[in-house]
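So that we are looking at the same thing, I have put the structure below in structure tokens.
The complex is shown incomplete by one protein chain, all other protein chains being positioned as in the whole.
Think of it as A, B and C in the order they're written, each chain with its own count starting at 1.
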Amino acid sequence: MSEKLSRASNHLTFLRTLERWKPAEIVFWVALVAVQFVFPTSLVFASQILITGLFALSLDMLLGYAGIVTLGHAAFFGIGAYTAGLLAAHGWQDPLLGLVVAGAAAGIAGYLSSFLLSRGGDLTRLMITLGIGLLLFEVANSAASITGGVDGLQGVAVGKLLGLFAFDLYGKTAYAYVLVVSFLLFAFVRSMMHSPYGLALRSMRENQVRALAVGIPINAVLTNIYTLAAVIAGIAGALLTQTTQFVGIDVLSFQRSADLLVMLIIGGTATLYGGFVGAAAFMMVQDRLSNLNPQYWQFFLGVLLIVMTLYLRGGLLGGLGRLAALCKRRRDKERS
Amino acid sequence: MHSLLGVLFDGLAYGSLLFVISVGLSITLGLMGFNNLAHGVFAMAGGYLLVTLMGAAGLGFLPALPIVFCAVALGSLVLERTLYRPLYKSTPLIQVLLSVGIIFVATAGANFMFGSGQQPVVIPEWLGGQLSFLGLDLSRYRLFLMAIVAAITAGLVFGLERTRFGAKIRASVDNQRMAESMGIRVDRVFQLTFALGSGLAGLGGALGVDVLGLDPSFAVKYLVYFLLVVVVGGPGSVFGTLLAALLLGVADVAGKYYVPQFGAFIIYAAMIILLLLFPHGLLGRRKSK
Amino acid sequence: MKTARHKRFGLAMAACALSLGLVCGQAGAAESDTIKVGIITEMSGPFADFGRHIVNGAKAYMQQHGDTVAGKKVVLVIKDTTGPAPDVAKRLAQELIVKDKVDFLAGFGLTPNALAVAPIATEAKMPTIIMNAATSIITSKSPYFARVSLTLPQVTEPMAVWAYKNGYRQVYTLVADYGPGHDAEAAFKKVFTKMGGQVVGEARVPLKNPEFGPYIQRIKDSKPQAMFVFVTPGEMPIALIKSYRERGLAKAGIKLLSTGDVMEDGDQDALGDNALGMISTHQYSAAHKSPENAAFLAAYAKIDPLRPNFMSVGGYDGMAAIYNVIKQLNGKIDGDKAMAVLKGMKINSPRGPIQIDAATRDIVQNVYVREVKKVGGHYYNVEFETFKALRDPGK
Partner (left out) sequence: MNPILQTRDLWKAFGGLIVTKNVNLSLARGARHALIGPNGAGKTTLINQLTGVLRPSSGQVFLDGEDITRIPPNARVHRGLSRTFQINTLFPRLTPLEAVTNSILVRERKGLNIIKRRVFGVSRRVNHVDEAYHLLEQLNLAKDCLVETHTLAYGKQRLLEMALALAAKPKVLLLDEPAAGVPEGESDELFAVLNSLPKEISILLIEHDMNLVFNFADRITVLVNGEELVTGTPTEIAEDPRVREVYLGKGH
């Protein structure tokens, strides 16, 4: 028995290495913690990037890990945002309670709508999710007495975090709060992607026919991951509401879903970090460009995107990875 | 009864408009498999070109239309060669990213060149107003649109089903390697197909200005409608696109007339229901693997 | 092999995380001899036209009056919200305050963008000039908000009054299906029915939909004397008015009445003959006859070749208010003092005399009844009746 174990341990080590947190990942999160202290005037922006990154992570679960293309993911973000907003506007001002309820509401919506996705190809799914998103936007618009319609939901007053920390002008509390929540959810998603469930999910994305033949209940897993992604999107939406203390109807907009997709592709799909990196890159470039030229910045962003598609497949992370590989090969060559 | 016929006419006319602006996408998406979300950019280019031709160059509405079609088709060839072709075999996501980039550039470019406001277009006198026919008031411009739709459909169906070029397209789409081995220059065929699709987009944009308006965000504003019609119809099927456009048009107009309080929901709800019933589009071909 | 790849991937990620910090870190330093005005508005996206007019109006004022007041140089810091995006607007406001250290906030084409900024303006005691957004409640959300544009009921109610006085009794209303549309519908109905008129039907059209036909047809079939319209500026008025013409409602004797948003100056030439004879009520028309307006048009033409509209005037008057404050405080801007100056401030605007109400910090202004006419080859809203010094009836 022990001999058996030792022989196989090589392979266990291999799997463990895949699962273990890499030093670079730790640096990534430590750097994010450092932002809190090093850039105290940029915390609102930083927390919005993190929220968008978290939202993109939830899209990555669908697009990168389950292979579901969606253009209506803002629906769940919006449901979360409105749920948290309505709770706060009606007296339940505890932020954590808001997160939980928002996640649950988005999850229920995700669970119900997942059944519409079982048929058809990518384009059909794309359009059905898009249609659901647009319908929801119209619902929020016509239910103006509840949601505030296009003027936005007013009176969102969020209480102190844990009864101790008020949300301030500089966004210190907001950033710390968003960072902790993002990290916890990320860690959860990360470990899930390395669990037996995540392995099954990856296999499904790789080859649905085989996954079915191996015994994976495809539709059940899809429903499941769709629901989970909706929960996380909903929590991201709630975070935005709580840190902005306002809900605009644009949380449900097609624009938000489309931008998110672009960010995720820029960052790189199925990498877990692609969402955060893509959101950061997209939003910072947009911010810089629009400061340089508020009117025509889209032109330069567009040029960047075009250049990227032609020369940087696989997103930023993929591109950087290949660059590193190239350098390594060159070094190896020189050595030999 | 009278209002029913009127609503039906309006619905078909609206459907015709949807068809005109979407059929080009059906061709690039369905036949070439390229996820060109920047379809609206070509439509927008057509619109601005029409406005410029009629305004600055003083051309009439009718003579301007074929010029718009040809100019947009030619212009698209340049883009095809430089941007699109390298990505034919790429993943859909990368294609989406490229088209989003093109949309950004075009939106900002149009804003820079033409300003952010609405563009004027004056359709000729004889196309304005209404025509009384058997007690029905029919809009002349809508009738004109329907005639154009009939012409485009006939032309496309004939072109794709009956001509050598059509046969080449179908062969290239079905099996690229086989087509190449038969001596078809697939890249040339795709190039022309792309130009055709873009030219039609430009024409649709030009015809749509009078009804839809024209400003720099045109390409994004109507993106959803292009996709809606094409996907419901089944990409690549001209008849499917026509059927979907007319169905959605009639559903939308009838819904707005009879239950105006649900005006905004109808077209999306109709799309979802149609897609659940026909996951591959009304006349879509199941892609064999 | 695989672990090596993961390591590279990780390095790439760490690089990204660090660059996040770097880019965030660039902050503007405040200089004491300048006054910074942070303009938060919609410069790109479907509402780019709003931002363009507002900013160019503000620039026109600076073009006309120079960029130095009370020995201080006035600098505009323009930020793009990309559209209705309250989270972005709020973030931009926060950054303008803590990083750029601006002395004023201004702009706001759309209501949600203004509303989201209210708590920040209050917390930072930042004088904030609303240059366009028109929902009544905005100024009540922060004591540091002052509005120089309009409120929707303010320009809607005169239309109802005028319609009744000129013999219209049955009116069909058609509004865009969103908050402001509902507000306009309610404001019109309230005044019109109170006077004795009758609203025979109400239609709400979706925001995102190019097809007005069915709604117009319904109105035509119900044969009212007039229809009252409020839709968002952009492609909606054009489609609506063309549909109105095409279906022969004018011939059927159904008059089109609207607020000035629908008959916006910038669209007039795009509409051509279609809009001739249409009646609207609003606070500004480019055809307004006054020396102030002539000077404004001249200054604006140097900034933007296109015709200014009411949003441009909002930007222009907003800058006038800011210049006044700087003058009065002699360049030392303090939130509470600035608000004290703004309250009750009177300005001779291109639209006529205006005042910022001392109690509500909202605009008090004339509202004109206008008719579209062809003047010298171009189409203009020609004013022919005035409702003097109206407050916001919504308060």
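Here is the rule we go by: a contact is a pair of C-beta atoms (placed from the backbone, for glycine too) under 8 Å apart; a residue touches a chain by one contact, two chains touch by 3 or more.
The structure displayed is predicted, hence computed values, not measured ones.
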{"item": "Absent-chain contact - pick from A:Val30, A:Leu212 or A:Leu292", "value": "A:Leu212"}
{"item": "On chain A, residues whose C-beta touches the chain left out of the figure", "value": "4-5, 7-8, 11-12, 14-16, 18-19, 188, 191-192, 194-197, 199-200, 202-203, 206-207, 209-218"}
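Going forward, only the chains that are shown with their structure count from here on.
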{"item": "Chains in simultaneous contact with chain A and chain B", "value": "C"}
{"item": "Intercentroid distance (Cα basis), chain C paired with chain B, Å", "value": "34"}
{"item": "Distance between chain centroids, defined by C-alpha means - chain A, chain C (Å)", "value": "35"}
{"item": "Numbers and ranges of chain B residues touching at least 2 other chains", "value": "107-108, 111, 220, 264"}
{"item": "Shared interface positions of chain A, touching two or more other chains", "value": "138, 141-142, 255, 295-298"}
{"item": "Residues of chain C touching chain B in the complex", "value": "44-46, 48-49, 52, 177, 203-211, 213-215, 217-218, 221, 234-236, 238-239, 242, 245-248, 266-267, 269-272, 306"}
{"item": "Complex contact set, residues of chain A against chain C", "value": "14, 17-18, 22-25, 27-29, 31-32, 34-35, 38-39, 41-42, 44-46, 48-49, 138, 141-142, 144, 148-152, 154, 169-171, 240, 244-250, 255, 271, 273, 277, 280-281, 284, 287-288, 290-291, 294-298, 316-317, 320-321, 324-325, 328"}
{"item": "Chain B - residues contacting chain C, complex", "value": "3, 6-7, 10, 13-14, 17, 107-108, 111, 115-122, 128-130, 137, 139, 141, 210-217, 220-222, 252-254, 256-257, 260-261, 263-264, 267"}
